[in-house]
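What you see is the complex with one protein chain gone and the rest in place.
So, chain A:
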Amino acid sequence: MLNGYGANIADGAWLTIQLALISMVLACGLGLAGAAFRLSPVRWLAWLGDLYSTVIRGIPDLVLILLIFYGGQDLVNRLAPMVGYDDYIDINPFAAGVFTLGFIFGAYLSETFRGAFLGIPKGQAEAGVAYGMRSTQVFFRILVPQMIRLAIPGFTNNWLVLTKATALISLVGLQDMMFKAKQAADATREPFTFYLAVAALYLIITSVSLLLLRLVEKRYSAGVKVADL
């Protein structure tokens, strides 16, 4: 299939999916931390959370990727001799991709999660406190499970944007499906064919995600009455 490049691109597609999934796990962790910071009563923590989400969301993904991948590598190598490490440090594109995408989408998710936390009735947390729970217990046992339902629409959106943003990591040398398509396009001089094939693969990934996340939403909305209009 595809002049013999089919298997090659399928390998790349698997890497794209891995990259997206692992980045999303990191992004969820950072997003949760960011949301907790921004909602914190401690003024400087809230300020720090706001700074993170504002700065990252105001800069294009491509610039952040180039900054973290090339700039980060350069910075590490400028700093390393100061602590007595003289070998050149090479950053792995997959690790850099996961870190960069996780860091970027953590900022977007912190906004989604913050909105979702604000959508939980205040009485819920108060009831938890009244039961004598510690604030971490209230957070993880009362707030997080309810927040998930409210966060699913925003989460879905962010997941789709993240999946599409993985294509940018090919520009710093990760051999994902976009990279493989470019290789095949250059070798065969049939760029349209290969970019179209990759476009179709992205469309399949986003379509399947939409279907799965709709099921998740149904699961988490069990027991919630929807106004029948």
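Please note the rule applied: a residue touches a chain if its C-beta (ideal position, glycine included) is under 8 Å from a C-beta of that chain, and two chains touch if they have at least 3 such contacts; residues count from 1.
The working rule: contacts and distances are computed from a predicted model.
J.: Can you pick, from "ATP synthase subunit b", "GMC family oxidoreductase", "Tetratricopeptide repeat protein" or "Arginine ABC transporter permease protein ArtM", the UniProt protein name of the chain not displayed?
T.: Its UniProt record gives the name "Arginine ABC transporter permease protein ArtM".
J.: Quick one: say which of A:66, A:120 or A:144 touches the chain that got left out.
T.: A:66
J.: Can you work out which residue in A:11, A:50, A:190 or A:217 touches the chain that's missing from view?
T.: Only one of A:11, A:50, A:190 or A:217 touches the chain omitted from view, namely A:190.
J.: Among A:7, A:55 or A:89, which one is in touch with the chain left out?
T.: Answering carefully, the residue with contact to the hidden chain is A:55.
J.: Could you pull out which residues of chain A are in touch with the chain that's been left out?
T.: Here the touching residues of chain A are 55, 57-64, 66-67, 70-75, 78-79, 160, 164-165, 167-168, 171, 178, 182, 185, 189-193, 195-196, 198-199, 202-203, 206-207.
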